[in-house]
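Let me give you the structure first, and then I'll get to my questions.
The complex is shown incomplete by one protein chain, all other protein chains being positioned as in the whole.
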Amino acid sequence: MTDVMDPARRLLLGACGLIGFFGLWAAISGSGLVAPTFLPGPLDVARRLVFLLTESFAGGTLLVHLWSSLQRFAAGYLLAAAVGVPLGLLMGRFRTLDDIVSPLFDGLRFIAPIAWVPFAALWFGTGFGGPVLIIFSGAFPPCLLNAYRGAKHVDPRYLEAAEMLGTPSGRIITEVLLPASVPSIIAGLRIGAGLGWQSLVGAELIVASTGVGYLMVQAQSAVSTTTVMVGMAAIGFIGVLIDVALRTIEARIHRRLGGA
Amino acid sequence: MPLSRRSAVGVTTLAVVALAWVLLTGVSGLVSPGRFPTPADTWAAGIQAMMRGYGDATLVVHVLQSLKLVALGFLASIAVGVPLGLLMGWSKTAEAVLNPVFMLLRPIPPLAWIPLAILWLGLGDGAKILVIFFAAFVPSVINTQVGVKTIERPVIEAARMLGTPRWRFVREVLVPGASPMIFTGLRLSLQASWTTLVAAELVGALAGLGHMLNLAQQDLYPGMILVGMVCVAIFGALTTALLGAVERRALAWKRTRGGAA
Amino acid sequence: ETLKKINISYQPSLYWALPFYIAAEKGWWKQVGLDPTFVTFPAGAPQVAAAQAGSWDVGGTGSVPAVLGAARFGLVTVGITNDESKTNAMMTRADKVEAIKKDPASLKGQKLLLTTNSTVDYAARNCLAKWGLKAGEMQFVNLGQAQIISAMMANNGDVVGVWAPHTYTLEEKAGAKVLCSGADAGAMVPGALVARPAFAKDNPEEVAKVLAVYVRGWSWAKAHPKEAREMAKRFYAAGGVEASDNAIDQEFALRPTYSLAEENRLMDRAKGASELDGWLSRIGGFMAEVGTIPASPDPKTYVDDSFMKKVAAAPKLKAFATEFDKTN
Amino acid sequence: MSSIRFDAVGKSFGGGVLTLQDINLDVADKEFVAIVGPSGCGKTTCLRMAAGFDFPTSGRVLVGNSEVTKPGPDRAVVFQQFALFPWKTVTENIELGLRNKSVARDERKARVADAVAMIGLGGYENSYPHQLSGGMQQRVAIARAYVLDPQVLLMDEPFGALDAQTRVVMQEELVRLARLNPRTVLFITHGVEEAVYLADRVAIMTRRPGRIKEIVDVKSVRIAERWDSHSRIEDVMDLESFVHLRTHIWKSLREEKAGADH
Partner (left out) sequence: MSSIRFDAVGKSFGGGVLTLQDINLDVADKEFVAIVGPSGCGKTTCLRMAAGFDFPTSGRVLVGNSEVTKPGPDRAVVFQQFALFPWKTVTENIELGLRNKSVARDERKARVADAVAMIGLGGYENSYPHQLSGGMQQRVAIARAYVLDPQVLLMDEPFGALDAQTRVVMQEELVRLARLNPRTVLFITHGVEEAVYLADRVAIMTRRPGRIKEIVDVKSVRIAERWDSHSRIEDVMDLESFVHLRTHIWKSLREEKAGADH
């Protein structure tokens, strides 16, 4: 594979991508082909962003909304990762556990996070639990599935070597399955972060007084598309930060192992 | 017989869950019917959906409509997601250029795409498929990308040594090499197609399981919600089983322990 | 004297929730010995569900969620918020209104974008009936209110059903006009003050206090129209809705609200079923017809006028509730 | 008691084609048996069955009187294709088995250091496998098995990737260990001389379906001819008795070749 790219070049290329994207956006919205209520230009959104940073909308400034969303997201997402990854690895190791969990998991994961809203409301009301449940239900499947399949596809040679060395099952999981499936697990965590954010809007249908999702729902019914887009940008931005963090970890491990 | 053992355990698990449900909600009443529907409620809702219909259509119509949307959305997402993932996995330049945009776009909830989808494609199936597509192509991209990166270096070197031209290299080295992870991505894309159905069918659906779930939510009809959820779960699992069969054929070359994942 | 904690729920930026806001601004809650926490919901269904989970005690909601809550969880209706029959309306592009009114049959086979199984669905069905059309003769397309606005602006729907404040949004941003409202079709759409059954049973005094504060809010608003409009604007903005002056004016003009006396009159069962019972049973009938609930619950089982009567019976509370009433 | 016993073992990998047929072989406790045979005849498969990774289609494989059902650290394996953990350094690879046996930290470090010195990889303790040459990786795989000091050592062409010099060092080390602290060893090799030099007995396998054609007793000759009195490997290899045995095995394998299908 191509050699490691120096960071400056990487940034430059990334900037090119973003400039191209924003340019296209500005061109489409500026061309008048699309009404500004549907696609405001990037500058409008930027202005609105600055406005929302200081002025309160739907009960708080953007930062206030972002902060409460982040708390819910962090709780749901971390729970999903903390349960999903170990469970996935365990299922990859223990057939029986796999056989027990799989039928449930393979059904439940198809149920939309927002379909849980009524039950989340019935069970948790406006508590913290409801949103966490919904974000969890979005982020959990990729965490589990990627860990599970990563573990399943580990080269059997390594398992045989570990068993030959008398490695107990717990240690096989931490020292063989886990490192061997790191790329897959990180991909799962990245996807999970995206799906978790997506579920946030559903989650904030229950606890509606704060949150970026709530802000977006309110803005949508008020036909304030710029506000909706500020919300998307905010979520996108946090998503980018999480992604960069995860990818950095992955790249570091990858480099250490001299992967392709 | 590993397969029958597997299904035996699976059936047992489902039976235990069903039994727990009956015991908790129906018989003992430990969980009040207000919090979770009883088997009787659910049965009644199921019969209603099947015979009289719910949300202006019978269950069969809902299922068929949803299957169509999921199939088209899923196919669109892999048609875009896998090639994009291959490109981003192989070319550092492409990755550097595309990844920031991709990262920025992908956490956007499907609900937020709805206005644009309506604007571009109206209230027909097209808009719904677009919404599904936006949610479903992400896992394919990421898993494919990572899958390409995990191909062992010697194998890639061997292909280059043999002078493999670009397209053949993609088809015969990158794709099969990344295929275990590509299939992980497809599984998640398929899942995302199903889970986005509820959001997609907010776009003026006349039928569909998502439509049914939306209505049931609006109506606070837990029995019907459960019927919808179970249907989605069943058909999600069935479509996954189909994908699994394709995967088993495609990964026949791979040595794994305890059968295909 | 310690203040009694109570959870009050409403939906933000909706007209009928204004009294809660006014009371908070004016500090009236303390005066009746309550310390409210406000819990808001963007839609009626999760709101009603959250009551089941004990997340709130007393609140306001639409009539459909109120009936739904009654049918599912025994939610108690304890009063009326306002009359929304003029603001649940079928709308269309301004230039088409006359043609359609002249020849309603031209709607046959067309799409009607609305939020199904809701108050506007109820209003629309009554409108169609008034024109001699069957519900099945139009194609009902279910969309959320925000989506309807998007669709209408993208010219994807000619006839839509929305409720306030979306009605004003469409008037102002998409050049739409009301074709037929619930009021036009004789479909009364009240909003409901509701209480969690367990809470109402154990704390009748507190429920009465909330009602007193609520009706006082409306009577104050009637006495101070200008101030009330400004307050409404602030209240809407806090919820993320930037309402125009025109929209605010229309809200006050189109949505009748009730004094303590009127509330008690509408709920009076001296001569059999009360007026409110009648409205709600029609709505319940509609909901049963469209399949939301198996059968319309009898309003006598869930409309409880005792709390409102309690307000009228307690001299201090009555005085508090009616302080700004002009007549009486 | 760590004998290995192949009892009428047959093995086929589905499809009905027989890979191994009626294998009967006893490796006594502390005995060193080498297997030689044409490529693809089933040597690795035999070893994997003794290790507990594959199972016979017919017959039984016993280690110390009980049937092999799963792998374990009592039977250390040096794999034909090394199977080092790519995410572990040289030290970590060698250390894992000791950690599994809960060997105390200090002793562990000492034993790993000894092993690293033995395989001549001082300075590479913290390298990852991909940073090592093929031969270096193989040496790590050997050290990983040796350091366990197991009852049974199963080695699949352990010296295949080593140059002649390094190979001699490792062979001598193996002999030294075998003298010092005899172990039951099953050893697969393509080097007939290596087999004769190291083993007590050499089993010669036939081409597919793999059968044991002949078992050559080396030990009695070694004792009778006092091979041990020679300290250098080349000196032993020059002995007439050695050459005789080597040539015998060589010929036996050659016949195998002649009777083959190509």
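When the chains are written out, they are named A, B, C and D in that same order, and each has its own residue count from 1.
By definition in this document, contacts are C-beta pairs under 8 Å (C-beta built on N, C-alpha and C of every residue); 3 or more make two chains touch, one makes a residue touch a chain.
All figures in this text were calculated on a predicted structure; none of them were measured in a lab.
Within the whole complex, touches from the chain that is not shown fall on B, D.
Only one residue in the set D:Leu18, D:Val103 or D:Ala161 touches the chain that does not appear here, and it is D:Ala161. Contact with the omitted chain, checked across D:Ile4, D:Met49 or D:Met136, is made by D:Met136. Contact between chain B and the absent chain runs through residues 152, 154-155, 157-165, 168, 172-173, 176-177, 179, 252-255. Listed for chain D, the residues touching the missing chain in the whole complex are 13, 36-40, 42-44, 80-81, 117, 120, 122, 131-136, 139, 156-157, 160-167, 190-192, 250, 253-254, 256-257, 260-262.
By our rule, only the chains that are shown with their structure count from here on.
Work out the mean CA point of chain C and of chain D, and you get 84 Å between them. Within chain A, contacts with two or more other chains are made by residues 35, 38, 117-118, 122-123, 217, 220, 258. Within chain C, the positions touching two or more other chains are listed as 43, 45, 49, 52-53, 146, 150, 154.
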